[in-house]
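Only one protein chain is missing; all other protein chains are in place.
Labels run A and B following the written order; every chain starts at residue 1.
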Amino acid sequence: MSILLGLLLGTLRTATPLLFAGLGGMFSERAGVVNIALEGILLVGAFSAAAAAIATGSLAAALLAAMLGGLLLAALHALVTLRFGVDQIVSGVALNMLAMGATEFLMWLLYGSGANSPRIALAAPGGERGLGQLLVELPPLTWLALAAVPACGWLLFATRFGLRLRAAGEHPEAVASLGLSVLRLRLAAVLLSGALPGLGGAFLSLGAGYFVKNMSAGRGYIALAALIFGRWRPGGLLAACLLFGFAESLQGQLQLPWLPLRFVQMLPYLLTMVALAGAIGRSRPPAALGRPFRRD
Amino acid sequence: MAPRVALERISRSFGGVAAVQDVSLDFEPGRLYALVGENGAGKTTLMRLLFGLLRPDAGRILVDGAPVRMRSSEDAIRRGLGMVHQHFMLVDTLSAAENLVLGSEPCRGPRLDRQAARAALRESAGRLALSFDPDQPAEALSVGQAQMLEILKVLYRGAELLILDEPTGVLSPQEAAFLFDLLRRLQGEGRTIVLITHKLDEVLALADTVDVMRRGRHVGRLARGETDAASLARLMVGREVLRVEKRPQAPGPLRLALRGLGLARRPGVAPLADISLDLHGGEILGIAGVQGNGQRELAEILAGLRLPDAGTIALDGEPLPPLDPRRARAAGIRQIPEDRQRSGLVLPMSLRENLILGQEDAPALSRAGWLRPARVDALARRRAAAYDLRVESLAQPARELSGGNQQKLVLARELDAAPRVLVASQPTRGVDVGAIEAIHRQLLALREQGLAILLISSELPELLSLSDRIGVLYKGRLRAVFPAAAVDAAELGLWMTGAKGADGD
Partner (left out) sequence: MTRVALARALAALGGSLWPPLAALAFALAVSAGIVAAIGESPAAVLPLLFRQGLGSLDGFARVLFDATPLVLTGLSVAWAFRGGLFNIGAEGQLYVGAFCAAGLALALPGLPRWLALPAAVLAAALGGALWGAIPGWLRARFGVHEVINTIMLNFIAVGLTGYLVQRYLKEPGQMIPHTPRIAASYHLHPFAESAAGRALGLSPANPLGPSLLIALAAALAVWALLRWSVAGYRLRAVGQGPEAARQAGIPVGRVTWQAMAMSGALAGLVGVHDVLLYRHRFLDNFSSGLGFLGIAVALMGRNHPLGILLAALLFGFFSTGALEIDIFTEVPRELVVVLQALIILAVVSIGELAARARRRRRRAS
């Protein structure tokens, strides 16, 4: 029983950063902008939250810093892809490198260490992983992530903004012909894809109690895969994130002697590849995804 | 009441090349204008300037006597202008109602009011005696319905001056007639209609006033009754335009035989059923049909791009194995693709390299995996000369060529390799009148040399003047095949829309 509960809690906790990142990515991709930089945004969010928490000890400050950090990186992505028209994937890769370099640089500068930051002393914000309590309270950020799913769904499908955003991702020329600004819609979408994953990053560092270099460890890419697997819909994304979360939490809960730890660590990545191979052809991405929109 | 709109000395260049030069025009309310000219004459650019999608380099726009700045299409829409574009501006995955209201959505706070949107669609469609399922996704609409929705969109936003860019390009004659009826009705309600078109017969039937553009300039304004097709064409091109002469000739041996060709319905693919036809050497078999009835799929099957689900193809009496592009070409089936910029050319590559596309591993051009540059160059030169490709240098990238020259390049490449059958899809689309002549002459010359040609075209005049026989595709079936002399556009139109020959469908 406790194993099952542990698995469930572990799944939900592991899915949290994926969910935040995936929801952010959903807005961006639905508007037609690929955001490979989710990985970097998670990292920047994690670092910002850790730095703010160490400096001020305040949870609110940490969360705010995380969102701002994410927004900043996303704003760069928007500038380079929307304003300059650079290929979205190239920009994303470059921003991930920038995020890695910048966070390591700042780590050295502020804390004199390339690997770990000092411990974050906050009152149980991200949850106490490792405590063997049966009924450990799910961390508030996890609840927030779960609540964000229907909220984002509402925003995307029931509001005027969501309609225009989706139209921009399917047929930007049509949107422009009606006098709307495709660029402004996409900008809003990309900024959302900075703020939300930033919170996901906060969950990582606050939950662990410190910031480690390269903390995101590929979660940004896994979130992207979850998004594709979930057909760019919030419900599908949730299911996919839970699936991936389950796979990763297995490694914590199920220590099988014949299954090397490293193999279980590779499982999410393998699963992502399998999921992608199966998903393509069954789902249709937003038609204008990845195509820069050029006005005359 | 429609606004009185005037364009005063409007000019616009794109990096040194003048697209519109010093054009002055005015549009009186309640009249129907036709704006004609060749491809590249500037008609679409001029209207885009009027509609606020582009900004003029010089000149001004006056609405009801007052000069205005159209900073975006929003400004134009606000002033009562509406534009229906050549390529539909509908979002496939959104519903008809959502498409109608996009950008001017009825809302309750941030929430979209779908009920109101549905009601708006039902109401405005009803006023024009149309019916729409408001929740149907736009991609499920037929071409004619999509066109109507575009017009409803424009009316929903209160347009009093409607600009339509090549509206009948994808419509059957019957659907076009319905559209014209509608336009006259709207005109009767006091609206101004501006029709951009290159179909001169439509212009003569419909417009009160015809404006001709050539090379960015406005070269003439004629009233209805003052002109005919020949003089219009002359104004458009600046010289006499000859119709091509087709000599009657007896068809040669049977080349291509299709029996029972069928293709199942799939998303995004028009189905084909029981297509059987014979194509002889030395004849042009035209295929008429409204876009979306299977022409593209038929061409794709013959080019080896799609496998049929049923039926056989025989070439010179020999049944062909399932085709892929390589085998089709090796068998001598060549094609002029509908979308030559995407399917026929690699735009960033040089002309030289484009001229050998698909043949790079031929023993004549390569050895052991390496190209033989001298041979490639010689072959490219020969082909360019044979098809009169007048260019600065063969090292130029293909994207720098005009539409007509690009088409000539494709012809030069495809026809130089001993073709047995040619499938030509929309061969003169996007090509100026002058180059159209050349291509028509080329096709007829090939016909005289004994090539078997399948001509798929949405231009009925082109089909009627070039083909020996014409078949009609409707809903994936070949409904009838006529000798070209025995049929006219109206008759073809009836078959193309299923008014004839579709019993029991």
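In the analysis below, a residue touches a chain if its C-beta (ideal position, glycine included) is under 8 Å from a C-beta of that chain, and two chains touch if they have at least 3 such contacts.
Note that the structure is a prediction, hence the values are computed from the model and not measured.
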TODO: Can you work out which residue in B:V143, B:L305, B:L320 or B:L494 touches the chain that's missing from view?
DONE: B:L305
Open item on the list: In the whole complex, not just what's shown, which of A:L5, A:A147 or A:M273 touches the removed chain?
Closed with: A:M273
Task: Among B:P325, B:G430, B:G450 or B:G501, residue touching the chain not depicted - done: B:P325
- [ ] Out of A:L9, A:I36 or A:A167, point to the residue that touches the absent chain in the complete complex.
- [x] A:I36
Task: Absent chain, residues of subunit A that touch it - done: 36, 76, 80, 84-87, 89-91, 93-95, 97-98, 100-102, 104-105, 107-109, 114, 217-218, 221, 224-225, 228, 260, 262-263, 265-266, 269-270, 272-273, 276-277, 280-281, 294
Open item on the list: Please output the residues of subunit B touching the missing chain, sorted low to high.
Closed with: 14-17, 19-20, 40, 42, 44-45, 216, 303-305, 324-326, 328-329, 335, 337, 342-349, 353, 357-358, 360-361, 366, 369-371, 373, 392-393, 395-396, 400
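The working rule: only the chains that are shown with their structure count from here on.
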Task: Partner subunit A, residues of subunit B touching it in the complex - done: 48, 52-54, 72-77, 83, 85, 87-94, 98, 102-105, 107, 110-112, 153
Task: Complex contact set, residues of subunit A against subunit B - done: 158-164, 166-167, 170-171, 173-180, 287, 296
